[in-house]
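What follows is a structure written as structure tokens; I'll ask about it next.
== subunit A ==
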Amino acid sequence: MMDAPLLPLFILLTSLLAAPILFALPERAARLRTAINLGMAALKVALVGWLSIKVSQGVIYDLRFEMLPGLEFKLQADPLAILFIALSAVLWLITTIYSVGYLEHGPHRARFFGFFSLCVAATVGIALSGNLFTFLLFYELLTLATYPLVIHRGTAEALRAGRIYLIYTLAGGLVLLLGTLGLWVLAGTTDFVPGGVLADVVAENRLAAQLLFVVLIGALGVKAALVPFHRWLPIAMVAPAPVSALLHAVAVVKAGAFGIMRVVYEVFGIETAQTLGMTAPLAALAGVTIIYGSIRAITQDDIKKRLAYSTVSQVSYITLGVALASPIAAVGALAHLIHQGLMKITMFMAAGNLAEGLGVKRVSQMDGVGRAMPGTMLAFTLAALGMIGLPPLAGFVSKWYLAQGGLQADQVWVIALLLGSSLLNAIYFLPMLHRAWFRDAAPEGTGAPGRPRIGWMLAAPPVTTAVLVLVAGSFANAPFSPLEWTRFIVAIEYQE
Partner candidate 1 sequence: MTDPLVIFDLLLALAIVALAAASLSVRDLFSMIVLFIIFGLLSALAWVRLSAPDVALAEAAIGTGVTGALLLKTLHHLRFASGTLGQKAAYGVTPVAPVPMAVIMTNAVFCGLITLGLVVAFLGAPAAGPGFDPLVAEAMPQSGVEHPVTGVLLNFRSYDTLMEVVVLLAAVVAVWQIERGLSEAPAPAMGEVWQGFARLALPAIVVVGTYLLWVGAEAPGGAFQGGAVLAAVGLLLLLTRAYVPQPAHRGIARGAFVLGTAAFALVALLVASGGRVAFEYPLDHAKTLILLIEGMVTISIAVTLAALFHGREPVALAKGDRNDT
Partner candidate 2 sequence: MSVEISPMILSVFVPLFGAIAAFVLPRAAALIGFATLVLTSGAVAWLARDVLAAGAVGLPLGGWGAPLGIDLRADGLSVAMLALTSVVGFLVSIAALDSLKGPEQARQRQYFWPLWLLLLTGMNGVYLSTDIFNLYVMIEVIALAAVGLTVLSGSRAALQAGLDYMYASIFGALLFLMGVGFVYLQLGRLDFAGLTGAAPTGALIAALALIFVGLALKTALFPLHFWLPAAHANATAPASALLSGLVVKAALYVVLRLAQYMPFPSENLLTLVGLMGAGAVIWGGVQALRAERLKLLVAWSTVAQIGLIFVAFARAGEVGLSESWKAAALLILAHGIAKAAMFLAAGRIKDEIGHDVIRDLDRTPIRPTLAQFTFALAAISLIGLPPSLGFIGKWSLMEGAMAAGYWHWVGVTMAGTLLSVAYFSRVFAGFLRFDRVRAPVGEHQGWALADAAPLTLALMAIGLGLLAAPVLSFIEIGYPFGVAP
Partner candidate 3 sequence: MTPDLIYGLTGVAVFGIGLVGALSAQDRLRRVLALKLCSVGAGFLLVVGAWREPPAAPDPVPHALVITGIVVMVSATAVALALIRRLQTLEATDER
């Protein structure tokens, strides 16, 4: 097999170059647009597969380009990057199919798919960033690319949500800029290096390092929707369903969580972060977010809002796993990055199908929808049960490792937290399932009688991802499963 040192760049370009083409295509060239979309997405999956094989063989990819004296634009493909990039590539392909179906007759498709591509390009860039500076570039690009998607409907409500989204994320980006600058000034490098780059600085200037930690985590916490920076996420759910799916599963919140991983593991280094005494507060904050998100989710009647609060809660599992500073918890955190993505995207696509096919947007309208859309609701059910943590589904695996990690780190409260959270998950998900399967549709309700008409492009994606949820959980120990790959990563980050 030929060796391509530019492979990471090609992966980035598949979506980055697709964007201007998609922008320029006339609105009516729907077939060509779909062909480009799907072609590029499939190409990306193939390239990512190739890259991951190469990386597992120990090939090192490192592309650098000097932007300012000493300051490099740097792409690198390490196992952690592969984990995230694989998630985004696979889910992009699935979401693209879904979006094509969802927007079949909608307006502004050229714009939508252009920004959609840019959004994925930004996510890939975030995954491949070899230093915090490059990360910052793509992090801001992600903000800019998602804003037009959030306000895609162009209504007053969408614009209000967009404004809040923009204020939160750009302010977060600005703080990240401050943090990146601080890192650059303090350490003279912004490179991601397993074990961190700040060990020397910490010895000299503990307070500055602590401050830097707070600034960086705070900045990333905006996108990761950590309490108290989570407010934008439930509001941003006015976006079209595929956008919400992507935002919640791969792009925005995951970028934040992924950034927290990079910062804790490869900027500070887990030991340094512990020495600074910063991991315990972070774990506590994650714990608060997990409980808070779940409690707020219970009272939401709007399906997408309930799912959004659920995301607030679930994404913080990742932060929790990172902050526990135990290798086993780290495995759980990384696995959850994937598992949560699979589960949440399933649920948002299912929710989109309910809205499209039946006009059902509220939990109170869900009576009997299982009979009307069995496939969609089966997928939804699998994902919801996974979220609750039912074995052998994917969510169970993450929670299991997190709990073990808590024990390993002598943090018994984590067990209680996980149990409590699972209980809350059950409280807000089970009634939805109950309504869907065990209640009859209200006679004059909004649920349309007869078969709702949704195409295969809408029906198939959630089912596919639901199957993946099942597979990722059942075959967790198989080679190339997310879990196995995360063990590989953790060995690197903990320098074992």
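On the choice of candidates, all candidates are chains of the complex that A comes from, given by their letters.
The criterion applied here is as follows: contacts are C-beta pairs under 8 Å (C-beta built on N, C-alpha and C of every residue); 3 or more make two chains touch, one makes a residue touch a chain; residues count from 1.
Computed from a predicted model, the values in this text were never measured in an experiment.
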In the complex, what candidate makes contact with subunit A, out of 1, 2 or 3?
2
Spell out the part of subunit A that touches candidate 2 in their complex, as residue ranges.
23, 26-27, 65-69, 73, 107-111, 136-137, 140-141, 144, 147-148, 151, 153-156, 159, 162-163, 166-167, 170-171, 173-174, 177-178, 181-182, 184-185
